[in-house]
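Have a look at the structure below, then the notes.
The complex is shown incomplete by one protein chain, all other protein chains being positioned as in the whole.
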Amino acid sequence: MQPVLELRGVTKDYSAHRAVDDVSFTVQRGAFFSLLGPSGCGKTTTLRLIAGFERASSGEILLNGRIINDAPPYCRNVSTVFQNYALFPHLTVRGNIEFGLRRKGVRDMAGRVNAAIDLVRLAGKESRKPSELSGGEKQRVALARSLVLSPDVLLLDEPLSALDPNLRLEMRAELKSLQQKVGITFLFVTHDREEALSLSDQLAVMNRGRIEQVGAPRELYLTPRTRFVAGFLGSINWIDGVGVRPEAIRLTRTAPQNDVRRRRARVESAVFLGNRLQVRSRTGAGELIVAEASHSEELRPGETVHLWWTAADELVLPPEPQ
Amino acid sequence: MQPVLELRGVTKDYSAHRAVDDVSFTVQRGAFFSLLGPSGCGKTTTLRLIAGFERASSGEILLNGRIINDAPPYCRNVSTVFQNYALFPHLTVRGNIEFGLRRKGVRDMAGRVNAAIDLVRLAGKESRKPSELSGGEKQRVALARSLVLSPDVLLLDEPLSALDPNLRLEMRAELKSLQQKVGITFLFVTHDREEALSLSDQLAVMNRGRIEQVGAPRELYLTPRTRFVAGFLGSINWIDGVGVRPEAIRLTRTAPQNDVRRRRARVESAVFLGNRLQVRSRTGAGELIVAEASHSEELRPGETVHLWWTAADELVLPPEPQ
Amino acid sequence: MNRVRAIALTPGAAVIVVLFLIPLAITCAYSALTRGAYFGLGPPWTADNYRRLADPLYGMVFLRSFALAAASTAICCLLGFPLAVFIARSGRRKNLYLHLVILPFWTSQLVRIYAWMFLLRETGLANGILQALGIIRAPLPLLYNDGAVLLGLVYAHLPFMVLPLYAALERLDPNLLEASADLGARPWTTLSRVMLPLAAPGIRAGAVLVFVPCLGAFLVPDLLGGGKSIMIGTVIQNQFTTARDWPFGAAMSLVVMVIVLVLLWVGAGRRGEDLL
Amino acid sequence: GGNRARRLNVFNWSEYVAPETISNFEREFRVRVRYATYESAEEMLAKASTGNSGWDVVFPSNSYIQPMASAGLLARLDHKRLPNLAELEPFFQSPPWDASLSWSVPYMHSSTGIVYDASVSPPPVGWRDFLSERFRGRVTMLDDPNEVIGACLKQLGYSLNSCDPAQLAQARNLALEQKRHLRAYLNAEVREQLVAGDVLMAQLWATTAQIGIDARPSLTYVYPIEGFALYADCAVILRESDRVELAHEFINYLLRPQVSARIAAAMRTATPSAGARRLLPPSLRNNPTLYPPPETLARGEWFTALPPAGQRLRDRIWTEIKTA
Partner (left out) sequence: MKRALALYAVAAYAFLHAPLLILAAFSFNRSRYTVWTGFSLDWYRAAFRDHQLREGAWNSILIAVTATTISTAVGALFAYGLWKRRSRWLSASLYLSLITPEIVTGVSLLAFYQWIFQFWRLHLGMCTVVFAHVSFCIAYVVLVVAARLRGFDPGLEDAALDLGATEWGIFWHVVLPYLKPGILAAALLAFTVSIDDYVITSLVAGVDSQTLPMVIYAMARRGVNPVVNAVSSVIVFGLGAMILISERLRAS
């Protein structure tokens, strides 16, 4: 099948600074593709290139197999949920959501608009201006405004960042079901690992304008190609040059059996994270190891514990080139 | 000791709508106080009342024991990190961060400003205008701009929401160490449960403009007073009217011993969340139960599993009044 | 992108070319012709009109006018800014307040100046009130001096500052003002450090719209100044009227135009801004 | 078409016809008159000189007649169509600016003199009193180069229309001296302040002064002993006009004694028509402001058109006076 979107060696230079550097990836039709990366690595810029607000300095962008480097944004059937929302201040919530439909000349839009308003849980606030909305409400308007258009590709730039966890879960479910029902392709930027891992079919990790790795969530998490990817998708301890994730480390007061890797360490802190404790402890050699424990565990700083894991849990990766 | 900040029955009405409803709480000097709640529940409005951008419709706000309902913002030694950043577009990153210090007439500010820039990892971008920054970079400028002032109370409105997890962890650590070293009081709004639970000394959960419960993180998580609080601080299964958190539910292929609560259920989905699997399964009676498992577990939809937990894990709470 | 720009620019460009640039070319031609015996003008071509401008007398007039216009602009800015802020912040009433600023200017300027003459003259309202209140014995000479000219210029051009300022300030994000107050800036500082820089385009537009007409003002200096001083605008005007020396008037105005344009350009360029 | 022929466009100074003058003409001759007013001779001239202004009859001052005629802007008058010319005073039947009235018909005339308040004594007699310390700061001159320079030239004993550089230089020095005594240079606006009592003495036109005198009888108009300026506004037909016949009828109508008298009475102007003057009430007919006795009139001098060099010199002097 022809990919709906393809980037080939796309580069974007700002005056003094390369924001996107030789980025290539393909997104299959109907896929949920996530883009992860540290702040300032070029995610938003990549989306803006695809949407057509910036021109690539070099490389090619293909939508449905056609090169669209020079096509104006309104000729690209993609729609963006902007990181900063970009709501029209002079229009109400409803006016904002209707905007795109009106431009397309859609007639009976009331139904679609109401459905979108319900979907983002904004019923009753349709006639407010953006200035009278909370941050999360604004974000949901931005989301609804794009969703209602059912574009080929939906570019979402941290679309759920201002929502509370429960609402975010609901929205995730709604997005996922839209993807499965309507077949929209999602290109999704997020800083929430769980979100990326749980929603995505494919996932790309960016760093300093470059793509570090593309693959399925499980693949990237379990077999990252670089230390950067390993560290970005979850916390990790680097012990003797191999990586061990905190959840793989078991923590006991008694010494473990012989056939495992192990350390003795003193607890430095045990932080309550709700569903678990995050335990930071230091070995005699001064290594800091982070492990997780059930919150029913009572751990006091200074206590000596045994940390152990199996060889299967270890990630062996070359150190990053500096 | 006198609390640094106290709200007594504070209410704020917008034209048609009560955004903050009879809110009271006290924040001790040097504390890290978090405010949680669903989108649109009135968190930002509460901060705006404290900062002095809105006038309370009724109630009293005390800073250092003085009623400040009528004091203008510049007379309150509090500083806000705005949810939408509110950076000065005509000033560079450095100019934005220097702004408050200049107003105070601080002389040798270069050192403090540079420290703040380093703290938020923006070295090298000092002379950019906000329009040339990524979303996360803007947020960090907003953070640095307030931090550099070391105010009595720092009001942070989702100050880390646009940062990637690793950077967010670093920033959390920086904030915590500032709290402990400099003794700033933090009033922190966040949607990240882990963040709230791990950083806070005290935590308040808001809903529809009202405070539902105030207390230490562990207290709220483990002994919530209402179903709303229980559900807001973490996912929860309501089984036969009692609440059981997913991480408390163990999942085995063989039947457990007799002295535990249990269910037999069919796996519907097992979602990979990185450090764990989220397993949704349905009992014969049609109840949906969410549990967590290690990601090394191989669970296939349709498989039958045993779910069990102990009585100690159950939360008994009255149903919400509708 | 460019098509829209082209279409947007076309009508305006047509107006400028047809109704300004072609007449400007005519003016340029005039400036190099010779005046007729009594009025009108004709060949031969000459540079004489420009040579006569070297007369320091006209330089002095220009400098004086420039100083007065600059002073009026500065005062208009000072007086207009708070008023523009007030209007921009008055919510639903702002259109009304805006109209109130401009309303008095829908009368003839001449009539307004007569009203000022009545206000300021020795037997006028201001002196009358002051005398009735016993603040002064003898009437103050309020009229026919530079102060009165300045007052008149400021009065006549205040809306030309307030309206562009309002247009620029109305959009100001209130959040930025809050952020400023939050960072400890008193209202005055917020005004000068946040509002002023952000309203800069409005100030620039307003300054141009005040400064340029002030330079060419003739009614105010003639009536409120008692005609005891002359501004460059009047000198130019005289060339086309009483002196009937059109070529000289054309030459003078071209030179003044070039000087002012260069000043504007330099003023804008120094801050790295374009004119528009 | 035919409609067009019955229409006449008249461009005149303000307050120069009685309220019913135009409407009576319209009714009597069944025409529509488009009547508009101008502020300065230059405004009228700028348009008339295009040769396509649309105006038929305009009213330039006497000094403009020759220049306009030589520029070919005026239509030659047909005296056969103007029987009422006979009503004019003998002087105006053959004025110096248009001896045979080939181009123009005198319409109203006036002079520039001094108005003062009777409270001052002794009363001023001439331009030299503008230098007197007793009026310092309470006198005004007209805001017009020809009037100011002309008055100074007269005070120095020269011709009003002198273009001699040496004489003009003297006049300039005198004007500069004079300026220090002035409150302001004001035109008609000064009348307001004469009536209010702000200004004690002013250079002013007779007709304008008369209206002020009506309001404040203590005001008096005096013809300066050194000499003074005279001017007359004349009716002319523009060459471009294609309604010459009607235009003649209009001018002839204005020359009717009854019409001219009505205008002079209503607008306080001085009519050049002997027949009209006879019809005026005695208070106006012998008004010393508007109609000075012949021996006074002899001191007057008519403005004439100035040659380019003189005009240029005067403008520079004027700028110099203003800048001082």
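Should a chain be cited, it is by its letter among A, B, C and D, assigned in written order, with residues numbered from 1 in that chain.
Simple rule for what comes next: a residue touches a chain if its C-beta (ideal position, glycine included) is under 8 Å from a C-beta of that chain, and two chains touch if they have at least 3 such contacts.
Note that the structure is predicted; figures quoted are calculated from it, not measured.
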In the whole complex, not just what's shown, which of D:Asp98, D:Asp129, D:Glu147 or D:Glu189 touches the removed chain? D:Glu189
Which of these, C:Ala13, C:Ala47 or C:Ala67, touches the one chain of the complex that we don't see? C:Ala13
Which candidate, C:Ala47, C:Met60, C:Leu125 or C:Leu140, sits in contact with the chain we can't see? C:Leu125
Against the chain that's been left off, what residues of subunit D make contact? List them. 9, 11, 13-15, 19, 34-40, 43, 46-47, 50-55, 187-189, 191-192, 195-196, 207-208, 211, 215
Which subunit A residues would touch the chain omitted from the figure, given the whole complex? 48, 51-53, 72-74, 78-80, 82, 84, 86-91, 99-100, 102-104, 145-146, 149
Just checking the interface: what residues of subunit C touch the absent partner chain? 1-9, 11-13, 15-16, 19-24, 26-27, 30, 79, 82-83, 85-87, 89, 92, 94-112, 114-116, 118-119, 125, 155, 158-160, 163-164, 166-168, 170-172, 187, 198, 201-202, 204-206, 208-209, 212, 216, 233, 236-237, 240-241, 246, 249-250, 253, 256-257, 260-261, 264-265, 274-276
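Quick note on the criterion: only the chains that are shown with their structure count from here on.
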Hop across touching chains from subunit B and tell me the fewest hops that reach subunit D. 2
Could you put a whole-Å number on the gap between the CA centroids of subunit B and subunit C? 55
Subunit C and subunit D: spacing of chain centres that average the CA atoms, whole Å: 34
Send over the residues of subunit B in touch with two or more other chains. 84
Considering subunit C alone, which of its residues make contact with at least two other chains? none
Looking only at which chains touch which, which shape fits best: line, ring, star, complete or other? line
Quick one: in the complex, what on subunit C touches subunit B? 173, 175-176, 178-187, 189, 193-194, 197-198, 200
The residues of subunit D that touch subunit C in their complex are 40, 42, 45-46, 49, 67, 70-71, 140, 143-146, 179, 182-186, 189, 192-193, 196-198, 305, 307-308, 311-312, 314-316, 318-320, 322-323
Across the complex, what residues on subunit B touch subunit C? 51-53, 72-74, 78-80, 82, 84, 86-90, 99-100, 103-104, 145-146, 149
